[in-house]
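And then chain A:
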Amino acid sequence: MDFFILTLAIPIVSGLLLTVVGERAWAPNLNIIASLGTFLASALLTAEIVANGPRFAFGEVFFIDSLNVFFVALTAFVGLTTSIFSGPYMRNEQEHGKLTRPRLRLYKSMFQLFMFTMLVALTTNNLGILWVAMEAATLTTVLLVSLYRTAASLEAAWKYFILCGVGIAQALFGTILLYFAAERVLGETGNALLWTHLVDVKGQLEPTIMALSFIFLLVGYGTKVGLAPLHNWLPDAHAEGPTPVSAVLSGLLLNVALYAILRCKVLADGAIPNGFAGNLMMGFGLLTLVVAAFFLSRQKDIKRMFAYSSIEHMGLITFAFGMGGPVANFAGLLHMTLHSLTKSAIFFTVGHAAQKTGTQLMEDIRGLIKVNPLIGWGLMLGTLAILGMPPFGVFASEFMILTHAMKHHPWATPILLLALGVAFAAIFGRVQPMVFGETHAKRLPHAPAITPVFVHLAIVLMLGLYIPPYLTRWFHEAARMLG
Partner candidate 1 sequence: MNAVIPFSTQLINLFASVILLLAFAMLAQRRVLTLINLFALQGLTLCLSTLVVAVTTGQTHLYWSAGLTLVLKALLLPWILHRLVRRLEVKWDVESLIKVPTTMLVGIALVIVAFNVALPISQLSSTVSRGTLGIALATVMLAFLMMITRSKAIPQVVGFLAMENGLFLAATSATYGMPMVVELGIALDVLVGAIILGVFFFQIREQFDSLDIRHLEKLKER
Partner candidate 2 sequence: MSISGLLWQLFAIVLALALAPILTGWVNQCRAWMQNRSAPPLLQPYYMLHKLFLKDVVLAHGASSLFRFAPFVVFGCMLLACAIIPTLSTDLPLAPTADTIALVGVFGLARIFISLAAMDVGTSFGSLGGRREMLVGFLAEPALLMVIFTTAMISQSTSVATIVETLAHREFVIYPSLAFAGIAFTFVSFAENARVPIDNPATHLELTMIHEAMILEYSGRHLALIEWAASLKLYAYSCLGLALFFPWGIAQGDSFLGLLLAIPVLVVKLAIGGVLLAFIETINAKVRIFRAPEFLGTAFLLAVLGLLVRLLLETRI
């Protein structure tokens, strides 16, 4: 039983199946079962990799090692919790008249196909296929962002498509340049795009071409990560799409895009001397952090605010990976995990809150604690987690990044502290009145699925207090590989 094949096969088969049967009453359950199956397969795959070490699949087309198997498991897990959440949520939306049954069918099938493309992007060894999968991931979600067919969502989806399309074209050019540099060393076989081969010869790749290639790749995939100044699509897409879509975009797609950059960074570091790649990433990361923090404070829509928070955290993670070295890489990987879990949890609660109150404007949402204590507390705790309060795990990773920056790049520390501080004040100041205070929200026809939120938050809390040894060992291995 090849767990890897199962991990890939379940999403695509269920995705195609759901295009046909997506309107039946039991379709949401099929969605959940499929996601559960994917998760179990990925968990078993992870166990296998931990025990036996990295492996290939389908010849050398796929390569699973310590770096990506973990992301595969995380993706499958968040996919599972999102599908559990989206069952009652989408039914509520349907009751409110915002969605029709054909659109729900589109949603479910695209969701599974999106999972498939992300898993392919994470596990492929061929950098060209990585590009294809990233583009496919964008394509599957474009129609999802515009699911509500309002003017604002159409605009958001259009911006998403165009900006990410342009960005990904840059990434393609970067890939072509990379292939060009690789061909000179590895010859004109198909191996020149395989990452495992490239890593072996990375010292021999031509520096000028690799530098140019990395710039294009960083700008291209960075658009999908949400790095400034190419982040314009992100707040709109996350705010106007349905909440489950926002959750997976924030929690998963950003991670996958960053993973792509990391793979390329390993090659660039080997080819280009004096940390050019790292410096570039640090610069973009800091810029993103500052831009996001300041835009954050001006937001009135809750989803947009948390979208900017995603951008901010991605900037921080990029900065961490830019610094490089075992500690910073470890912190970056940990932060990626925690951010995924926390942000998706927040989006779940925000989605429910918005559904209850019928609006996404923060001034109109009040007193969530009174209406539904679970949602209220979920939002409060999630916000505290994402802002980096101990004992949640985000505190640990942010602390590591800050101390590492203080030791090696002291000039960046005031900027980091300023940005994090501004974000903290802004978010906390907005969330506090939302959770407490008077309210007029109404009951929902279907009881919300609040369990995923607390499961995520519990994991984040646990990781803040205690990281299991296999996880630590794992992160260390991946961090070491990143150089």
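As a selection rule, all candidates are chains of the complex that A comes from, given by their letters.
Throughout what follows, a contact is a pair of C-beta atoms (placed from the backbone, for glycine too) under 8 Å apart; a residue touches a chain by one contact, two chains touch by 3 or more; residues count from 1.
Computed from a predicted structure; not experimentally measured.
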| item | value |
| --- | --- |
| Selected neighbour of chain A [touch, this complex] from 1 or 2 | 1 |
| Of chain A, residues touching candidate 1 in the complex | 126, 128-129, 131-132, 135-136, 139, 142-143, 146, 149-152, 154-159, 161-162, 165-166, 169, 172-173, 175-177, 179-180, 183-184, 188, 190, 192-193, 206, 208-209, 212, 236, 240, 295, 298-301, 304 |
